[in-house]
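Here's the structure we're looking at; comments come further down.
We show some of the complex, not the whole, and keep each chain where it was.
Per-chain numbering from 1; labels A and B assigned in written order.
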Amino acid sequence: MHNIDLHGIVAYPITPFREEDGGVDADTLVRLIDQLIDAGVHAIAPLGSTGESAYLSESEWRHVVETSVIRVARRVPVIVGISELTTAAAARRATFAEEAGADAIMVLPTSYWKLGEEEVFQHYARIAAATRLPIMAYNNPATSGIDMSPELMIRMVREIDNVCMIKESSGDIQRMHRIHELSGGTVPFFNGSNPLALEAFAAGATGWCTAAACLIPEQTLSLYAAVRSGNLAAARQTFYRQLPLLQFILKGGLPKTVKAGLRLQGLDVGAPRHPVLPLDEAGCRALATILGQVASGEARSAA
Amino acid sequence: MHNIDLHGIVAYPITPFREEDGGVDADTLVRLIDQLIDAGVHAIAPLGSTGESAYLSESEWRHVVETSVIRVARRVPVIVGISELTTAAAARRATFAEEAGADAIMVLPTSYWKLGEEEVFQHYARIAAATRLPIMAYNNPATSGIDMSPELMIRMVREIDNVCMIKESSGDIQRMHRIHELSGGTVPFFNGSNPLALEAFAAGATGWCTAAACLIPEQTLSLYAAVRSGNLAAARQTFYRQLPLLQFILKGGLPKTVKAGLRLQGLDVGAPRHPVLPLDEAGCRALATILGQVASGEARSAA
C-alpha cells in the first residue's frame, strides 16, 4: 500500500458546471483548487458529496480526477471520492484513480438496498483488491442510507489491507469515542460533520473533511491551529465564529450552498445538477449575511 | 395523457441475470412474465425496486423495458419503474418507456442529497414533460431517502398533468388515510408495503404492488378477491397465511429473497448484483420452510 500523511483541513471542492451546457467546467475547478492550496489547506478531496460525485457520468468523473491530480501536482495529497451503487462500478473507479495518480480514495458504500455487514465488508474488499491506494472508509448514513458501525469499520481496517482511515459524518461524537476505544487510538479518524468540528478535534480527530474550506479557508485553518497548540479558548472562539456558516451549509445541502457562497465571493461555479436546485434568493441573502459576520467576527444576533 | 386501468395485483418481476457473465437473462425474464400473467395478475411492473432498476446500466434497463413490453403484448398493462439520481437521466428513460410501448411509468425520486418539496415537484414536472404516459408517484423513504408527504403527492396529482396515481411504501397506514382525505377518495393509491396488504385494502387501496406475486401469485390474488367480495374473514385468513412470507421478503430485501425463492421453486434467475449478496444458506432454509407452510396453509409455529 502507498503511504500517505493525511491530517488537518481536508478541503472538498465543489464541481463547477458550465452555464451554457451544464458540462464540467475544468477551468474554474483549477482556479478553486489553487485558491484552496494557496490558503494553506492540507489536502484536496475532489468528488466527495460536495463534488456531486453521485451525479456525474463516468467520463465526467474521470475528467475531474485527472484535472484535480494534475493541477494539485503533489503540492498536497489528493484523495478521490467514490460512491457507486454497484461494486463493479466502484472498483473500476478505484483502479482509475490510482492510474491517474491520486494519493488515496474515500469510499462511501451507497446502496439502493440496505446492506448487511458482510455485504459492506465484501464491497470494500473487492474495491480494495482493485487498487493499491490507501482507502478511507466513509460513514455518512444521511446521504448513503447505510450506517456503518465503528465495530465494522475497525474490522475492515484490520482485515482489508488498504483500508486504513475512517471518516465519520454521522455527527455522533460517541462514534468517534468508540473508534478510539476499539483501536486504542491507533486508527486515524476524520470528522465529516461540520458543526462537530471543535468537539471532534477535542476527541482526537486527525483531521476535518470540509467543504467550508471553499468559503472560509482561514477560519477552518485557524481552528486546527488553535487545537494543535492546545489553546482551547481560542479554538472555541474561532469555532463559534464560524459555526453559523457550518450550520447553514449542512442544513442547506453542501453543493447548493457552497456554490451559492462561491458566487457571492466572485467565483461563478454554476448551479448544482437537477433535481437539486440552486439556493433561492432568501437563502442567498441569509448566506451573504452569515459570510459577512464570519469575516468580521461580529456576533450573530440571537434568533 | 394515455388512459390506464390499473388495479388489483400489480406484479413486480425480478430481473434475472445470467450466471456466466452477469448480464440480463431475457429468456428467463419472459418465462417469469408468462408465469405471472398465466396466474392471473392484473399488471406487470418491470424495473421496480425488485427489478434492481438502480443497478442496471442504461442499455440494460432499455433492454428489460423492450423485452417486457413485447412479451406482455397488451395482455395486461405494463408499468415501468424509473429511479434515477439526476432528473435528466430519469426524463430520458421516461421518453424511452413511452416509445417502447409501456402503459405507464412509476417514478421514485431517489437522490444523494435530501430534496426539498420544490425540488421533488420540479423533478416530476420535468419528467412528465418528457412523456405522455400516466405517472405513478412512488414514495419509498426506506430505499430512496426521500419521504414525500401525502400533501405533496396530491399537489403533484393536481398540478402536473400526467401524475395521476400514488404508490405508498412507507408502511404507514395513516399516509393512505391522508391521501383519501385530501383527495376526497378520488386519487387511486396503491400499497407497496407487503405486510400492510390487508389493511391497505381495508383503507381503500386500489391495488397492491408486490413482488410476492413472483412466489405466491394465487395467495395474493385470493386476498384481493376476498376483499372485493366483502369477505373480511376470508381476507384475514388468507392474509395471515401469507404474512410470514411477506415479512420475510421485506426484511431480507426483495431481489435477494425473491430470487432465492424462485430458485427454490425451480426457476434459476441468478444472483442479485454486488454489493447485494445472494441469500445465505440459513436464509434459504427458512424461506423454504415458509414457502411450504404458505402452500399447505399450515400455521406458523410461534417464535
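Throughout what follows, contacts are C-beta pairs under 8 Å (C-beta built on N, C-alpha and C of every residue); 3 or more make two chains touch, one makes a residue touch a chain.
Bear in mind the structure is a predicted one, so any value in this text is a computation, not a measurement.
Of the identical chains in this model, 2 are shown in place, and the full complex in the file is built from 4 copies.
Criterion: only the chains that are shown with their structure count from here on.
Subunit A and subunit B have Cα centroids lying 35 Å from one another. Of all residues in subunit B, those touching subunit A in their complex are 49, 52, 54-55, 83, 85-88, 109-116, 118-120, 122-123, 126, 142-143, 145, 253-256, 272-277.
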